[in-house]
Each structure stands twice: as structure tokens, then as C-alpha cells.
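Only one protein chain is missing; all other protein chains are in place.
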Amino acid sequence: MQSIRNLTGKRNTAILLIHCPDKQGILAAVTEFLNKNQGNIIYLDQHVDREEGLFYMRVEWELEKFAIPREKIADYFETLIAHKFVITFSLHFSDRRPRMALFVSKMSHCLFDILSRYTAGDWETEIPLIISNHDTLRPVAVRFGIDFHLIEKNSTNKGDQELKEIEILEQYNIDFVVLARYMQVLSDQFVTHYPNRIINIHHSFLPAFAGAKPYHAAHERGVKIIGATSHYVTADLDAGPIITQDVVRISHIDNVESLIRKGRDLEKIVLSEAVYKHLQRKILVYNNRTVVFN
Amino acid sequence: MQSIRNLTGKRNTAILLIHCPDKQGILAAVTEFLNKNQGNIIYLDQHVDREEGLFYMRVEWELEKFAIPREKIADYFETLIAHKFVITFSLHFSDRRPRMALFVSKMSHCLFDILSRYTAGDWETEIPLIISNHDTLRPVAVRFGIDFHLIEKNSTNKGDQELKEIEILEQYNIDFVVLARYMQVLSDQFVTHYPNRIINIHHSFLPAFAGAKPYHAAHERGVKIIGATSHYVTADLDAGPIITQDVVRISHIDNVESLIRKGRDLEKIVLSEAVYKHLQRKILVYNNRTVVFN
Amino acid sequence: MQSIRNLTGKRNTAILLIHCPDKQGILAAVTEFLNKNQGNIIYLDQHVDREEGLFYMRVEWELEKFAIPREKIADYFETLIAHKFVITFSLHFSDRRPRMALFVSKMSHCLFDILSRYTAGDWETEIPLIISNHDTLRPVAVRFGIDFHLIEKNSTNKGDQELKEIEILEQYNIDFVVLARYMQVLSDQFVTHYPNRIINIHHSFLPAFAGAKPYHAAHERGVKIIGATSHYVTADLDAGPIITQDVVRISHIDNVESLIRKGRDLEKIVLSEAVYKHLQRKILVYNNRTVVFN
Partner (left out) sequence: MQSIRNLTGKRNTAILLIHCPDKQGILAAVTEFLNKNQGNIIYLDQHVDREEGLFYMRVEWELEKFAIPREKIADYFETLIAHKFVITFSLHFSDRRPRMALFVSKMSHCLFDILSRYTAGDWETEIPLIISNHDTLRPVAVRFGIDFHLIEKNSTNKGDQELKEIEILEQYNIDFVVLARYMQVLSDQFVTHYPNRIINIHHSFLPAFAGAKPYHAAHERGVKIIGATSHYVTADLDAGPIITQDVVRISHIDNVESLIRKGRDLEKIVLSEAVYKHLQRKILVYNNRTVVFN
């Protein structure tokens, strides 16, 4: 299905994500670098973690009149600024749409939510690929015109199947992976291929109720609020850097079934918000935590 | 697209919605009526509005061993109980799935949200019909296999076109209408055909910012929270009985465009929650307000 | 300081809290018992936990014309109703104001919040006693005209000091204890003296971050929402039945100091809400969970 809404003619911009030890003059140096070279800044946000002495920044500027050719920006920035301040940075261009792969199992709510935003043209991304360990959601992929690969896993073939998945991801030039209620734990081997590039949704307010069956555990414990958590996947299960969380009130009236029903709405909104922030390059990861710019 | 999830074999139940002047003994009389006739109560909630002296109740019971045949329940209840307590009631059966028509314009987020719940089998409803004043969303209807009727309106043909809509609604045996960001005001003539059976989503926290362009108005006023409101449509624009509302925090950083983006998530969740409550027959309307049972 | 607001002349009522195995006819039997004896019901709420087959109910009625003398109600109810349905119940009278003791340490925000509600006449309670393991908040107690007992504790004298506390609580005829950020763990021996009668506030969204320094732990984990939890104290630290919870969004901008600042507002509101519900006899505890009626 083609995008329903035509994307408005966006201006070409460059985005710089920076972190480094905090020091006087970084902000002035970066903004001066852009100003001097006719880079019109359209977004700037920065954060200083004073306890750890770290400086974080996201700056976006128009390329139209920028004096430095786009292929040389990284080089110039490294030489003129980053080197001096020991800056770690990544550079992105708004006209380069990241390519997303979706991993799903049997539940459709997150998948539908992502595909409807994609179809509506809300997101600057391409979604060429859905991988699943069940055939249940193939019809959805077909209706939305997206390639669907069934890769079943069991305890003996998991390693091989993951190698196959990595191969497919490479064929499709995938930039990042979204686990849309994918009910299989990925191995360390798989995860380390995509550092800070696999986004998961966990159906609890982490760190409460990590692991399996969080709604059952929440009901058993008698909590009055349930939540959902999106995070980057790391080798530690459910312990990666948290991107977004949201919660909803429940009461003694709720049983596990109604928690699952209410949780679905949380999960899809929280996951999609994380994907949106990732697509906007508004997330910086450091020390297993995230800076998520507004 | 067929429902992905098989519906669990639900038990046949009857649902009684009641309101009447408050008086000693109503609750005892109703529960005794059901108990005596072997109606196993699986849900009971009641509310007394002490200021207005009104009693509201929703009770649901299993039909399997119920002594009174389903076609005679209304008659018996009227004679034995309702008459005495001056009760207004409606009786519903859980195996009767209400038929919904969707009215849409150009925005797809509420439509997708409803269709994905429907496709997933989350809701006990049939959606045979989508009506729109634009052709934009026809492809969505096609993909989900639902009939789509384009009924364009302008200031001169509105009355005639509404008559055509009513005719189509009747052909499809529609029970209730959901306005999923339908950007046309319905006439009183249309509205009175479907009392408490047209659900609208308004993109503000009513009664603030009724009417057109609420996000622009919210931005102009400088509020720090925006909202969405689902309500039954009445002759008074945006003044019908409120079913559900939700809000999200915003800040000076947000512009109208980001309000619209954040609002979309509110709108779809709030509208779908209202539809869910309506389908569950958990809403009673009285004095332009709703009782929404848990 | 005398109560600022005069309490409106409240009607004398009786409150019955019930739980028992679910069975047809309980609700009808209880309401019929009250109706027949001219007990005008002014509040009724009930809940059936269908998984565990349990029935919970709170009913409140006016005593004025009630045919059974108040000192015989428990006996009659036991004989005529409770026995038949194997009901566990407690009976309360609205003109009997429970007596609360406050345990505090050095932080004043929960103490002030409780005392200001008390002084304003918002709560039907008496607060004759504050116990603390530090002398810091004595001036607050003095200003509000409440007895203050300093009972310092260390690892060797804890048992003795708790015995002293119990003695004082008995002297003051205390019905229940509120730990308003009291920074000492109570022993099992103490806790078992007051089953479901000690309310604590924990400064995290339990079960996440139980134990000491939850704000530090929350910051370390990088969560995007923090919470507070009020619960009845049991022998298991931070594991008692949860009464109320609330949360607030945070971001990478927050450091531990700002979490502590934001948490204070959560803690005081959540604790006071729990105390309010307790005073209203709207809480039923079963299987380490609570039913909290509206």
C-alpha cells in the first residue's frame, strides 16, 4: 500500500549527535563552527550530566548554503572540533531514510500500529521486511505489501536460524530492527551485531516484572498501575537502556485478561514513540542509559 | 481480511441496563429475580446518584440454565420488576454482535486503530461499511475488505446526501456509527435518527476548544496539557455526553504540528476505548452525562 | 491547633466489609437484611474475583431508623447471614473516629501533609501521638499540639525500644499506625501486633526498587518514570499489600536530587490517599492484595 499522505517537501538537513567529557567552550565551538560555515541551525539541544562530567548535544542545520560539502563534514568536524574536545559523534542526513525490519510472533497490535503510521507517511523510514517465528501474521504483511520471512526456531536450531536472519537483514540493507512483541530471546551473538539498533517493547514497567508473563506477575503482586517499556536490546535480558515508558492505572477489578487488554494499548504507543525518537536521531546511549532529546 | 485470532468460546449471556428513581429494594428485587430463575450473575455494578435520586445498574448473567426463555425476558422483567420501580431498561444478548459503520474523511489513524482491533478479534462487532466524504481512504477499506461508499457533501447537497447515508446505513443493518475523524458536521435530522448511537472523537479536552482547529487554539492559549474527548453526538455540536477523555503533557517546545502528532495517539486510543465500552454495553446516558461501568 | 473547618453534621452510619466464597444470593441476602430492617443504604459496592471465586462487598447504611440496635448488629448479621454464606466481616460505625499514630524520622513532607489535612478537618480521625527515632521534627509536633515521643533505636536496643513503642501505642489507644517516611525497619514482632493496621509509604514504584535508596537505583537504571507506593506493612519488607501507587515522568535531565524533590510530592499524596481510604474503611485485604472501593 503506498503512503496515503504525501510527505511535505522537507529541507535537507544534517544532524550531529555528540557526547564528550564536559569542558568549557564546547557549545560555543560547535555553534561557531556551524555559523561560520553558513549552517542555519534549526534545532539545538544539549545536556550536561554534572555528576559524571559528560556533555551531550544534538544539533540540526540546513545543508543548502552550508559551505562544507556533505561528504566532508565528518572529516572537517573531526579535525577542527572533535579532536580538541575528545568528542564522540555521529553524523546523519535527513534525506537518508533508515531501513527498518520488524520481528513479530503472533500478536498483531504493535505491528498494525507501526504499519499504520508507516502507511500514513508519519515516519521517515522504509520497512521492506518482516521476520516471524510463526506464520500467523503473514496475511497482514501481504496486505501491506511487505516481504514476510518465516524463520521458525527451536532450542536446537536457534543459532543457525539467527545466522539466516542476519543474512536476510543484510540482503535488505536493514539499519535497525524493531521487535514488535517478538516472543523469542535473541542470542548475544545476534544482539552484538546491532548495538543500540534493536528496539524491544517489554510489557511491564521495567525493572519490575522482567522476564516472562509480566501481567500475571503484576496481577499476583496486586499492583495498582501497570506499564510498558521500550528499550534497546543488550546481552542482558530486559536490562538494556530504556527509551520510553508509560503506565495505566488498574484496580482490583482487573483480572489478567483485562491487564493484557489494557497493556496492548500501552505497548503499541510506547514502542512506536521509541521508534519515532530513534528515527529522528534524538537518542544518545551512554552507560546503559539514554538521553532522549525533545 | 479474516480475524487473526479465534474468539474464545464465550458463554451466552444477557445484559440488563437499568435506570430509575432510587428507592429501597431495587437491587434486592433485581438480584432476587435473577437468582430465583437460575440466572448465574457474572457481572453486577450499580451506582446511585444521591443528588438526583437516580439508580443505575448493569447486570449480566448466564442464559444456559436461566428459567425464562430469552424472547420473554423483557416481558417478564417489565411485568414483575420494572413496572413496580418505574425502571427504564434495555436488554442485550452477548451473542448478538452489533454492526458498526465508520465515517471517515482523510486522516487514517483512528480508522487503522479500529480496523486493527477488529481484525485481531478484540471486539465483538461487525464492521461491514465505511462511508467517507473523500476518496482518500478507499485503499485502506479495500485492503481490509470492507465496503467503501464515497458520499461527497457541499453546502447545497448536504440534506440529500445525508438521506442517502441513512438509506445505506439501513441497507447494511447498522446499529451504531463511529465518526473516526469525520470532518463534516451532521445535521440534527441525521443525529436524531441515531440517539446515543453515534460516537465522535473531538481532538480537544472538551469543553475547552470546542469547534474547529482545537490544536491551533490550544497552542495559541499556551496550555500545558492537551486532550481528546469521545462523546455521543447530539444536536448541539461538541456538547453531547462525554464517554472517555485522555490527556498528554506538552510544553513550550511544541508547535501546532507536534500537537497534531501527539494528539493523534490520544484520539485513536480515546475513540477506541469509547467504542469498546459501547460494544460491552457498559454505557448509560442520562441528563447528557454518561455512567460508564468498569 | 483546633480544626479550622467545622465538620458538617454527618449522619450516623454503619459500615460492613465482607468477603467470602462467591455463591448465588449473597448480595440479595445482604441487601434484603438491611432493607427489611429499615436500614437505608447510602453506599454499596461489591466485587467478585471470578478466578479465585471470592466475593467482596462494602455496604454503608443509616442507623437512624435501623431496627437492630447497634450493639446487636454484628450478632444478628453473624447468625442470620454470615453463618450461612461463610462470610468473614468487619463492622464499623462512622461516629467512631479511629486513632492514628504517626512514626517519622527527619523528613517532614508527609508529616506536614497529614497534619494539614487533619487540621483542616478533612479526615475523620484523631492523631494524638507522634513517635520518632530523631528529635528533628519535634517542633512540628509542638506547633500542631500533638504529643511527641523520641524513641531512638540502634542495632542492640531495637527489640526493647519496640516494646516501649507498643506500650505507648496502647496507652494512647491507637488503632493504626502511619509510617510517614519512618526510616527504620520494624521487626516481625512489632508488625504482627498490627495486622493490616500499619501503613507505609515506599519511595518507589514497587516491586521495582524495593529496599534502600530507590531514587539512586532508579537513576542508575535510567528509568523514565518514578513512583511511590503505599502499602500495609507485613513481615516481608516492602512486600505487603499495595493500597495506592502513583508515578511521575522524569527524563535524562533529572539527577538524584531532582528525583528526590519530585518524589516528595508523590509520596505525600500517595500516602495520604491510602490513609484516607483506610479511614473510610474502603480497603479489604485478601491474599496479600487489596480491594480498594471507590
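Here the chain labels run A, B and C in written order, and each chain numbers its own residues starting at 1.
Heads up, the rule we're going with is that a contact is a pair of C-beta atoms (placed from the backbone, for glycine too) under 8 Å apart; a residue touches a chain by one contact, two chains touch by 3 or more.
This is a predicted model, so every value here is computed, not measured.
Trainee: Which one, B:120, B:140, B:177 or B:206, makes contact with the chain that was left out?
Mentor: B:206
Trainee: For the chain left off this view, which of C:13, C:31, C:108 or C:290 is in contact with it?
Mentor: C:108
Trainee: Among A:46, A:136 or A:196, choose the residue that contacts the chain missing from this document, as touch is defined above.
Mentor: Final answer for the missing-chain contact: A:46.
Trainee: Using the touch definition up top, pick the residue from B:42, B:163 or B:225 that touches the left-out chain.
Mentor: Considering all chains, including the one not shown, the answer is B:225.
Trainee: Considering the whole complex, not just the chains shown, which residues of chain A touch the missing one?
Mentor: Contacting residues on chain A, toward the hidden partner: 24-25, 27-28, 31-32, 35, 40-42, 44, 46, 48, 50, 249.
Trainee: In the whole complex, what residues of chain B lie against the chain that is missing from view?
Mentor: Contacting residues on chain B, toward the hidden partner: 47, 49-51, 56, 205-209, 221-225, 227, 241-247, 251-253, 255-256, 288-292.
Trainee: Applying the definition given at the start, please give the residues of chain C touching the unseen chain.
Mentor: 1-2, 4-5, 107-109, 112-113, 116-117, 119-120, 122, 136-137, 139-140, 143-144, 251, 253, 261, 264-265, 269, 272, 294
Just so we're on the same page, only the chains that are shown with their structure count from here on.
Trainee: Quick one: which chains contact chain B and chain C both?
Mentor: Per touch definition, common to chain B and chain C: A.
Trainee: Can you work out the whole-Å distance between the CA centroids of chain A and chain C?
Mentor: Centre-to-centre distance between chain A and chain C: 42 Å.
Trainee: Got the chain B residues that touch at least 2 other chains?
Mentor: none
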